[in-house]
Each structure stands twice: as structure tokens, then as C-alpha cells.
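Structure incoming, see below.
Every protein chain but one is kept in place in this view of the complex.
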Amino acid sequence: MTTLQVDGQRVEARAGDSLLEALVRAGLHPTGGGCLCLGGDCPNCLVTVDGVAYTRSCQVGTAAGMKVTRDHLGGEEPALLSDEPMSAGNAAPVRHVHCDTVVIGQGKSGREAAREARDGGLGVVTLDAREGQHVTGVYPGPLVVASDQAGRVLHVHPRREIVIATGAAEIQPVVPGSDLEGLVTARAAAELVAAGIDLGRAVAVGERPAGLPADSLVAHFPVGEGGWELVRFEGDGRVEAVVVRRHGDAGATEERIECDTAILGLGRNPRNALARMASDLPVRVVGSAAAEPQLPSCPREGTVCPCSRVTVADLDGVWERGFHEMELLKRATLAGTGTCQGGVCLPYLRSFLLERGGRLQPAFTARPLNRQLTVRELAAGAHTTVTARSPLHDEHLSLGARMDRAGGWWRPWTYGRKDDEYRSVRERVSLGDVSSLGKMAISGPDAEAFLERIVPTKVATIRPGRCRYVLMLDERAYLLDDGMLCREPDQDAGDRFFLTSTSGGAGFFELWLRDWAEAFGCDVRILNQTASLAAINVTGPQAARLLASAGARELPAFGRHRQVRVAGVDCRVVRLSFTGELSYELHHPAADACKLWRRLLAAGAGFNVQPHGLETLLRLRLEKGHIVIGQDTDYDSTPRRLAHGWAVNLNKGDFVGRQAILRTNKRPLDKRLVALRMEDPPVRQAADPSAEGAAIHDGDRYAGYVTSDAGTAAGGGTPMLGWLYLDAEGSLPHEVTIDGRPARRVDGPTYDPEGERARAAVDIASESPQDLREFPIARPEATDLGAEAPSEPPRLRRLEATRVSATPAALDAVVAEPPWPAGARAFRTAPDELLVAASPDFDVAGDPHAIVERETAFSYVWLDEATAERFLDRECEWRRPSARPAFAQGEIAGIPAKLWFDAGRTLILTPAPFASAFQRRLTRSLEETDGDAA
Amino acid sequence: MNEFVERQMKLTWRPPKKSYDVVIVGAGGHGLATAYYLATRHGMSNVAVFERGYIGGGNSGRNTTIIRANYGIPAAVRFYQRSVDLYRGLEEETDRWLMHQAKGLLWMAHSEAAVRAERMRAKLNTQFGAETEFVGPAQVQELCPQLDMSGGGRWPVLGASYHPQGATARHDRVVWALAEGAMEHGAHVHQNMPVDGLIIDGDRVAGVRTASGDIAAGAVVSAVGGHVSRIAAMAGLRLPIRTHRLQAFVTNHYLQQFGPIVASSELFFYASQTARGEMLLGAEIDPQPSFSYRSSHDFVQDVCRRALCLLPFMSNLRVLRQWTGVCDMSPDYSPIMGHTGVPGFYITTGWGTWGFKAIPAGGEQMAELIATGEVPELIAPFGLDRFARDRTMADRGSAGTH
Partner (left out) sequence: MSLRIPCPTCGDRSVHEFVHGEIRRVPDHLTDPDERDLDFAFHHDNEEGVVTERWFHAQGCRRWFEIRRDTTTDRIVEPDSS
């Protein structure tokens, strides 16, 4: 015996009772009345169970302590808000099951179908509502989603076929009184009696229920041809009598029989909602689910749709006012839009429309959900998007940074010292983490020709060791992104370039480049080094001195880049400037970022170095009039509208967007992004700290709006950027008002207009390097994956490896005869790319243009086989290879991963920016599946 | 008794004539609104709307019923504000209960960039007549007590733009009221009558071909959703349109009142409560073009996961039903309305995920264009020729959301 709480009262359930059986046994009926079917086909047994409303009590078992409210809406006084502390509701656990065939329903034909498939050597999964496996939908994939009794959600992925063997549902009565309690279907009656529940005085109408003792019926009225017709039920809340009618030669005979229970055997219809949902999918419907639906006679009176309480009178009302289509009838009455999704009413709606309109209309579309799971159950297996972390993330946190999501990365917004962050750049020296910039290495015979077609700048004139600011346009000549293009100083191995994008554009960058490279048929190697390389911007008047004191011997001049060892770390040092000050961008292996950062802070202590956050950076660049993609630019920002024509060379041959520039240049210009300056500070209020978005007026004319305003400059005056529409004469006003205050358009930056600070000549010969030995740097050694064993608990570690981009043929040859130490593992991540756990001290013989680079941007973990199965059954949606060893890649726990299935253990690699999220999801998943059988 | 059973409207079906002044292809909200405003504002009742299925069976019956004007460019704010205003008067004008309810819309920001975007939206909206203000976390919580302001610890609500005129209405009833109104004034609506071709006379479109024969028309208006490229091709036009699926779902009845409409661009979902008490959730379009009406599980799965971050109270609500529409997306996320360059052929398309809220204004303006031959100022920026004129209407305020 199990004790439940029903509306606050104790109710005893017998072993094996469904919740509905326990309720009926206790003389309780779910509120709302109606004929009980026990098959999950109607809404008449809905209750609230443990806070989950709209629960079919016939489809759930009983458990000790279960709290049941017979009102299916959730009871009289639902908690207004959750008593629990507000936190992201956790999704239910998911289990992915891959098979050849899934059979839904385990009645006779379902069992046969499963047996046949198994006999044919197929992997079969069966789902049966009686086992608590309720199928919510059949989806493209194909995918079958079902709940199971363990509170998990099953995602079944059949390779070959979905067999639907869901059987038949019984036709419900639609007559006056059909919403009384005490009505059951014939099948339900048999089940209740078998469970030892006394039905009292029972009257059967239609098919005689199986398994009922002969003397248990007060009366039995067969229906159909020459038989009886159900007229109505009488009673007050509960059925007290059944009225039937028979047409004979002498006219109609009506009989009224008193009873405690009315048993309705009115026929069956295929349970075909899943089948109807599954058109276009590899589905086979077997058994009675495949039968042709039979139409009951057109209802005369009563509730047709018990979910939405729609009566025959309602149907007539809308029919008479012109709602004649099945879908219009449904939408106008809401019949068929409740829990049973038309299970009860659909046959009646069809017979109604046939009788009124003389045309048999098809069933309305079957849509998921066939069985309604909860939001937390449906969320099972989903993850929110991961925001990438720079290798310096923890450094920022330890310096008190407030992190903000920007362009898919966590960036330090401010370290809490806004004014000093600003002053450190302008007056001293500062560090900025720009690791999130997109970074691509590009080489190959066609590298220069390819880049000429990609950027509007002349690439041929970028000499080795030089770099240049470049735009990236789409085919409409709208600005996609900007960055810098460096030509490698060393020309021995042919042309090689390094191209950056903004942080926000980094995700798009690689696919965009590869798309065009293929479209142009260019012979290039492309290696995405976005995560591989961290980048620190050392900026401020003392930047060169800081670098010298950190051991840099030579620094590049403005517009150049070179390899420099800084603080013991090999860096590509690029000298351009976004802040307006002397700036060096240090690109270096991600694994070395923390020590470089700490050493630079230590070396700069004498200069009072401070890091600056994104908020300060946005202010610094605004004083220089530099645009920020996405903030200042809009979808239709052509170079002309941005006044960036200087970055476009129309005489160099074709490039993406060139024809569009020529085309649009024939149209008059309508608006331009302009630099503005306001002498009197704008009105600032706590609730409205910026003029961004404020209207710009030219006299009375609305002339545009402000896109950037980051505060008043140290030297006075407030610089802004904004869109200005040309006036009727086609010119741009010089004097405007912003929020009613005067401002003027300026032609260049207000801060250091000649760029002398950024271009300052530098002499570091007199600087002496500091002793930085307290931050030792170990020589990197490649990770020996073969020597590693699964750890407990599993922890991700950074992989020291090499990544190679080369022609497929050259990689084939390299893999056949590896130039790296024996035993080092190599993973072919693409036909033209290789990740190998070895040092980057080898050449790819077959490809002089191969890119071979140290790679430290992956984290790895070994899992033993049982742990891996447990984790991947939950977090890997795709079919895993069965062979060993095998390499595979795809999304795991919502994060891109690479897997190596070795004998007895599995290696998982994930990009370092997502490693902490992966670790969190791995740990949680293993904790939550701890009790699961392997 | 179900209080939501439609008990007022009367649809009158008439056999098709051989000729009309105006033939509108597509009896969704926009097609019917065009007929309605032609009849009620311009006295043009020799108008027929041809529908391949049933009225309102496309996106008009598959959307998330949100009405708002907080767009991102001046022309759009003005246009949608006109629609918001017309919607507010539509119940009285048609004397029908459309379940119109102003409930306010909160557009959440979880990052500094989003805070800036929502502040900018508020200023731009206010400038062009749509009431929107930026509100801080305390006021957000007050407007929507159910929100977890920490975003599950990961998506904190830093503020929101609040658009008090944000509203919902019952989509089907809007469609039916417009159909009824147009029919009352003599317009014809023909269901189950696909347009198989256009009658081309010289350089102009002169009617439509249907299973009931050729129907002559002084003007033909394409107001179809989902298959507009096919109709346009009949007139020899290529369109800047791609068609994508858009999905949505509702939960069972939620017993409490969920006040405003809430949206999050960073978590990519929005939620509101229907008049029946269901929670209605939507998100962005599927990225690849498709004409399939099939609903997918990953949609409901991902939206449920994201919604739980902000609305953990939904955890135990059951999802009742999901559905799919197919949306015509323009390259600049703005609608395309007006002349096509082919005489006699007009178009209203590019309704993406913002078609429902534009129904009255779209119909009113298209009707004015057809009746007067002049392009109304309100929709002049939205012409098909804007791409060739280098005057795209890029709207950040509509991109990727409802």
C-alpha cells in the first residue's frame, strides 16, 4: 500500500494502481467529470500531481507522498511564485539512444514488429506507455522524444524506421450529460474491474466490455444498425441514469435505466496522431493504429470537445455564420486545441462537417505535442550558448574586473577605476586584453591574389614586415568587419599573411574566408588562430619603455610588425594604434598569456601600469574618431557612407564588393557617419548617461542620430560619432544640435589630429631589462597523450601540441610517415588540417606552403570507457563510432569537441575558451548520472 | 461554456465573378486588410481576395500575436506606430471582440552593448512617436515579478526598454473581422481557390488564372506569404526574398497573470500570456531557407532551456502545442510594399516575423496606393525599388526577433 495526499486527504493506493485507479478506488473523481478511458486519449482524468498541472492520472503510477490536487489547473491556491530561491530551473536529464528501429507501442502488433526487426538483426528500441514511456512527438532527424519513469527524457534516434503501433482509442460519448462522473469506456471498465474496483450498478451501451462477470451488468444496449442509440445521461454531478432510444416499426422506443456506472463501447478509432505528425518521415504504422478512422454519427447535443468545453450548439453557431472549413471550425471554437489535441472531438467534428456541408474534410494537422511534457523535461539536453573566455579571464577577475559579454566573449568592462584606466593610457602605459580578436594565418601560392580579392586595399604594396588597416566588405559593399593585414617578414617559404578581425566578427571570419577562397578557386592554406593566440595591447606614452624593461630588444616602427621575445615569450608585435597612443599589440601562444600578462604588470610597476577595460577602450578610440563595427556601422554601411573611401582601391582589380561600390556610387549619397564635437558638455543624468541614440537636428530638420558618446575628453569638448542625413541640397550641415545643445561636425579626430603620439619615434637603446626571474617560464613540451591516464575526478588540462594546415596529399604523406616522435597522437581534423601532440619542429615535405604552428588552445581529458559512456549517452546527440580506435568531432554538451575513442578509454578535446564551461558540464553530468547503470 | 468561442462574426461567401477592379492574392491579414480598407475607406467593393486554403491559414494564423512599434529606424517606427494606433481602434470600428490587450513590452538587456542598444531604441522611438523608455532592474522586476533578475546567475537583467503600448490580439479574430467587414461592404473572398497564373496583357498584369477560369482585374495585388517568389515569377520578377521557418509554442494554462510581453535578444526568445492564460513563446527564424511546416524538437528544447534562465516559474508548465509558419525575409529585415515596376501588379511582402503587427497599417496603406495611384508617404521608403536605389531599410529593431 502506498499513501498519497489527495486534496489534503490521505488516500491508500494498491500496488500496481495507476493514480486514476487509486482515485476511483477511493471514490474520488478528477474534477470536471466526463467519461474515463484509461488509455490517455481524453482529458477527463487530468489532475495536478506534485505541482504539475494537466497530468493524465491514468498514465502515471502512484508513489508514496505524492501530492495530488483533483483540479487539473493546479488547485485553488497555487503558489504565486516559486518558494525556492530563483535560479535557472535545471533541465531534466536526457538520454540519447541510437538504434535501427524504434517501435512505439507494445501491444500485439508492436511486439510482433519488434520481434521481426530483431530477427532481421536490427537494433530495436521499444517504447510503451504502460512502462511509463510517453511519446511526445515524432520529429525530423528522425527523432522520437519520450518521457520515462525514471524522470528522464529519452531521445531515440532510429537509423532506419519508426514503427507506430499505438493501437486504437475508444470513441467517447457526445450526448447531454456526457460530462457527468461515473462514465467509463468499455476497455476502462474491464481494467477497473480487473483491478478489483466495484462499479456498482453498471449499464453497458454498445460493445459489451470484456472480462466482466455476466451478472455485473444491470442492462446492456447494443448500438448500431437496428440497435439502440444513446440519448443522454441523467444525474447531478454523477450519472444516475442512462437514456437510450430504439427506432422500431412502431416508432421510437425510449428506455431509462438507473445506474451507478455507465459503460460505453461506442467503437474505436486509430490512435494516429503520431502517424499523422510523421508524414515525410520513415514511418510504418501497424495494427489498429493503421486502421481507417470511422465516423460516429453526427452529434445532436452535448459537449464535443471536453478540453475546451465546446458544445454542439457552439459548432452550429459558427457553422451558421460561415465558418465551414475544419480549421476555421477549430479556430473559431477552439475545439481540438486542448490536452487531447482532438483525440475526443476530431471524429465528431468530421461527422458534423460532413452532415452540414456534405463534404468529408480531412483531419486537422496533427502537431506536437502528443503527450505534454513540462518545460524542464523538454529542455533536457539543451544548453545555453557558451560565452568564450580569454586565457586571461582569471587574471581580470583577480584584478577586480567586472566582466561583460561582448561579441561572444567575456571581456573586462572595467576594473572599477574608470578614470585611472583612462589616464593610464593617455599619460602612462596600460595593458588591454585583445585576445578575442579573430586571427587567421594565410599562405599558399595564391595567398596574395586571394587577399587582393578579399579586401578593398591594395595588398601587393604591403611589403614584408608591414601591416595595414583593412576593411572587409560583403557583396553588397556593406562593411562586414575590419582588421589588420600583416605580410610576414620572412619570404623564404613564399607569401604568408596574418589577418585579424574584430572580436564580434571572429566567429564569422573563417567561414567567410574559406567560402570565398573556394569560390575563387584559390590555392591557399588557412589556419584559424583566433583561440591559439592571445593578444595584449601595450598602449600609452611609456609603452616602449615598458616593453624594453620586459626584455624587448627591438620594436617595430609604426605600421610594421616583427617577432620579438618579450619577457621570455615569443610574440608577434604589431604596431598600429586604436587608442591614439603609442601601441604595441603582442600576439603570442595562449598558454603563455598569463605569465606574459603578469610579467608586463611587474615590469611596468615603475610606470604605474594599469590594465584598462572595454569601457575605457571605447572612450579612447572615440577621441580618435575610430569606428566600432556594429556600434557605429549599420547594415548598409558602405565605405562611402562611412567616409572610409581612403581604405578602398578601385583600380587594383576585382574584390568582393567592388562592383557594388561602382553601382552605388552612381546614386546620390544619403547619409554619412560623421565625427561631432560638442563644446559645452551634454546634460548627463544617472538614468541617461550618454547621448547615444539622441536625435541630431539641423535647424528644425531631423538630421540623424548619435551612435557613440563616451564622455567628455580630458582636454575638454565631447567627441561623438553619428549618422547625418544630407539635406535637400545634398550637403552635410556643419552646425547641428544634439538634445537641443549645439554641436559641430569635425573632419578629423579632436585628439592628436596629426597622429603624432601613435607614430612617435621610439628609442629604447638606453632601457635596461628588469629581472623577471620570479615568474619562471618553462620550455613547452608536447603533451604525451599516450602516457596519460583517466583521472578521478576528470579534469581538463591544456594540450601542448601543433596544428598543421597543408594540402590533403601532403598531409596523407605526413601521416603515413610521421616526422614527429613515435607514439605522438595525430588527429586529422579536416582533409587539410592536422592536430598533433608533438612540438612544431617539423616540416611538411609535400607542401612548401604548409602552416605549422604551436597550438595551445585545446584542453583535453581522458575518460575511462564506463565514464565516457555515461557522459556521452547524455551529452552527445550524434551516433558515435563503434570501431576502436576512432576519431570523431561534433558538439558535446553544447560545445564543439573532438573525440578519440581508444581501447578502454576516450579522449575529449575542447577549445580552451570553452574549457571551463565544458568542465562544469562534465562534472555536473557525471554527478547527476552517478547512480545510472553503466 | 467556453467564453472564447467566436459568437459574433458572420462570413458571407459568394461565387466568383469574371472580373473585378482589384484581385488580391492571399486571404491572410494583409490581403484581407487591403480589401477591408479599399471597401471602407475608398468605396471600392468590386474586389476579390483569392485564397488557396482557408482565410488566415498562413502566417496570420501562426504568429505570436504581438503588436508593437519599437523599431529601429524612423520610417519603421512611424509605420508600426500607425498600426498600433489602428489596432487600438479596430475593436470599436468593427464592433468585434479581438481580445486586444495593451500589456507593455520589456526588451531585456544582459550586456553593456545591449543596454546601449535598448537606450538608443528608446530615444529613437520617442523621437518618432512610439512611447519607449529605458528602465532599470528595479522597475523591470516591478513590471514582471516572475522574472529571475539574475538570469539563472548567468544572464543578469541589466535593464530593459519598456514599450507600454506593446499589445497582443487574437490573430484569427483580426483576420475574421477584416474579412467580415470587407464582405459586408461587398468584397468577395474565395477560399480553396489557388491562383495558378497571372494574365499578362502586353507589359501589364490584367488578371489571374484559377481553377474556376480566368478572372480579369484592373489591379492584382500579391499579399501571399511563403510563396511570394512563385507569384512574382509569374510576373517575371525576381525578389529579394528568402523564405524561412518560424516556430512557436504554447504551454497549458498558467494560473497567475503574467503581465507584460518579455523579450531577450541575447537569449533569443520572447514570451507573453494569451487571453486564455497560456504562455506563448517564440524565437528567431531557422537560419536556412525552408517551406516546411514541420515543427522540430530542437526548437522547443532550446527555447525551453533559454526561457528557464529568465522565467524559472515555467519549469513545471506543460507545453501544449507547437507550430510552424514560413516567413518571407527581405535582406534588410523590412517589409516591401507598393509598385513592382510591372503595371497592374502590386506587392506586399517581406513580412518576415513582423507581419501580424503591421496588418491594419499595411492594408490601409496598400489600399490607399491602389485607390489613388499615389504611393502614400508612410510606405514610400518601403518600395521594392529601394534596393536598386541604394536605399535599403536596415532595421536592427526587427532583426532576429518578433
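To keep things simple, chains are lettered A and B as they appear, and every chain counts its residues starting from 1.
Definition applied: a contact is a pair of C-beta atoms (placed from the backbone, for glycine too) under 8 Å apart; a residue touches a chain by one contact, two chains touch by 3 or more.
On a predicted model such as this, the values are computed, not experimentally measured, just so you know.
J.: Looking at the full complex, which residue from A:659, A:791 or A:923 touches the chain that isn't shown here?
T.: A:659
J.: Quick one: say which of A:198, A:515, A:763 or A:812 touches the chain that got left out.
T.: Answering carefully, the residue with contact to the hidden chain is A:515.
J.: Which listed residue (B:192, B:257, B:292 or B:372) would be found touching the missing chain in the intact complex?
T.: From the options B:192, B:257, B:292 or B:372, the contact with the absent chain belongs to B:292.
J.: Which one touches the absent chain: A:95, A:157, A:356 or A:458?
T.: Answering carefully, the residue with contact to the hidden chain is A:157.
J.: By the contact criterion defined above, which parts of chain A meet the unshown chain? Give residue numbers in ascending order.
T.: 139-141, 143, 155, 157, 280, 475-476, 507, 510-511, 514-515, 518, 528, 659-660, 662-663, 666, 829-833, 877-879, 888-891, 896
J.: Touching the absent chain: which residues on chain B qualify?
T.: 227, 229-230, 238-243, 287-292, 294, 296-299, 331, 387-388
Everything that follows uses one rule, which is that only the chains that are shown with their structure count from here on.
J.: Please report how many Å separate the Cα centroid of chain A from that of chain B, as a whole number.
T.: Result: the chain centres lie 25 Å from each other.
J.: With touch defined as at the start, can you tell me which chain B residues reach chain A in the complex?
T.: Checking each residue of chain B against chain A gives 1-2, 4-7, 9-13, 53-57, 61, 74, 110-113, 116, 119-124, 127, 134, 136, 145-146, 148-155, 172, 176, 191, 251-253, 255-256, 266-267, 276, 293-298, 300-302, 304-309, 312-323, 331-333, 389-392, 394, 396.
J.: Tell me, which parts of chain A touch chain B in their complex?
T.: Touch list, chain A to chain B: 51-55, 73-74, 78, 80-82, 86-91, 137, 139-141, 143, 145, 155, 280, 308-311, 314, 317-318, 321-325, 327-328, 331-334, 337-339, 341, 365, 367-369, 372-376, 378-384, 404-406, 413, 476, 614-615, 630-631, 634-636, 663-664, 667, 670, 687-688, 690, 692-695, 702, 705, 707.
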